[in-house]
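Would you mind keeping the following structure in view while I ask a few things?
One protein chain is absent from this view; the other protein chains keep their places.
Now for chain A:
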Amino acid sequence: MTTLDTLLPAPLDLDGYRVGTPQRAGALTMVPIHGPERPGIVPPRSGLKLKRVVGYGQVELHNGAREGVAIVPLHLGYIQDAAQNHALCSAALLAAGQTRRFDDACCVQSGQGGYLEGRDQWFFVLPLELRARALRLRGRHDYAKLWPDITQLNRAYGLPSRGHLEQILSRKRATLTQFQSRLELVPGQLGALFFVGGTFAGLELAPDAGYFAEMWMALVCFAYGVAAWHAEPERAAARPYDAGSLAELRAELARDRAARLAEVASWLPAPGGDVRMVEEERYLDLRLSTVTGDGLTGQVVAEHGRPVYASVFADR
């Protein structure tokens, strides 16, 4: 695994990005990505702020930085006690000092009253199982639009059939947040490939390592951790290597690891196919586009053909 060139459609140029050594936690495999940084983008936790919820399905975000455009991550959501939790259906570009209202946000906690406020900025990213659907529902003003899918997800995971995403995010939080430690952010890492149970789940790229570090928990614990938690395999007994000395053992370990690296590489989607990119918005030279087709979907922010931000995932 040395290149990502085939993962995003032309004319996006992924030259210069490198993948690192895979890490695994149960069913979740994460391959760190290093590459060229694009400084000056305002990150989601320290720069971007939830200002308020104006009405159900209407979320206001504010880029509080004095300079620098903020990239609102795709499927960003906020959770607060005694408030209807919300998630966005699309990524966005917010100029410095800009406040923007997203009227196509979705409530993710049916039956819960109250509006989110600017007091608590704890955020998540929608679980993989809901992301393709949420992306398709962007632009539709209906705060209850994701409830049927959340209900279905809960039912599939043996939880009460309700449109409450909080049943997973909050009540399973102790288990989900362990993915933050079970997988470890590599210094300088600005992206990752995620696989769940040997199947490609998503590609996440950030403008720089600081931005990605702020996304880390939301991605590994919630965007991809939920599916991995559900697919957690039983632990098998350790099989000894066929080695009669320390040197042989070291060689066997290296050989086995190489084989597993190759196996992870084989999980990547095949190149080609009918993948389309449609521009959604722009800010100066930054272009936010939606990618669809060939079992993948997501959004990408590019600048002069080079990706600055990407969240592209399996569309099952």
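The criterion applied here is as follows: contacts are C-beta pairs under 8 Å (C-beta built on N, C-alpha and C of every residue); 3 or more make two chains touch, one makes a residue touch a chain; residues count from 1.
One rule holds in what follows: contacts and distances are computed from a predicted model.
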{"item": "Identity of the absent chain, which is to be given by its UniProt protein name, from \"ABC transporter ATP-binding protein\", \"Membrane protein\", \"Sulfate transport system permease protein CysW\" or \"VWA domain-containing protein\"", "value": "\"VWA domain-containing protein\""}
{"item": "Touching residue (missing chain; options A:H141, A:R260 or A:R276)", "value": "A:R260"}
{"item": "Omitted-chain contact residue, chosen from A:P11, A:P39, A:P160 or A:P187", "value": "A:P187"}
{"item": "Selected from A:A10, A:A174 or A:L284 as touching the chain missing from the view", "value": "A:A174"}
{"item": "Identified contact with the non-displayed chain, of A:L246, A:A270 or A:L284", "value": "A:L246"}
{"item": "Residue numbers in chain A that touch the chain omitted from display", "value": "21-26, 174, 178, 180-188, 217, 236, 238-241, 243-246, 248-250, 252-253, 256-257, 260"}
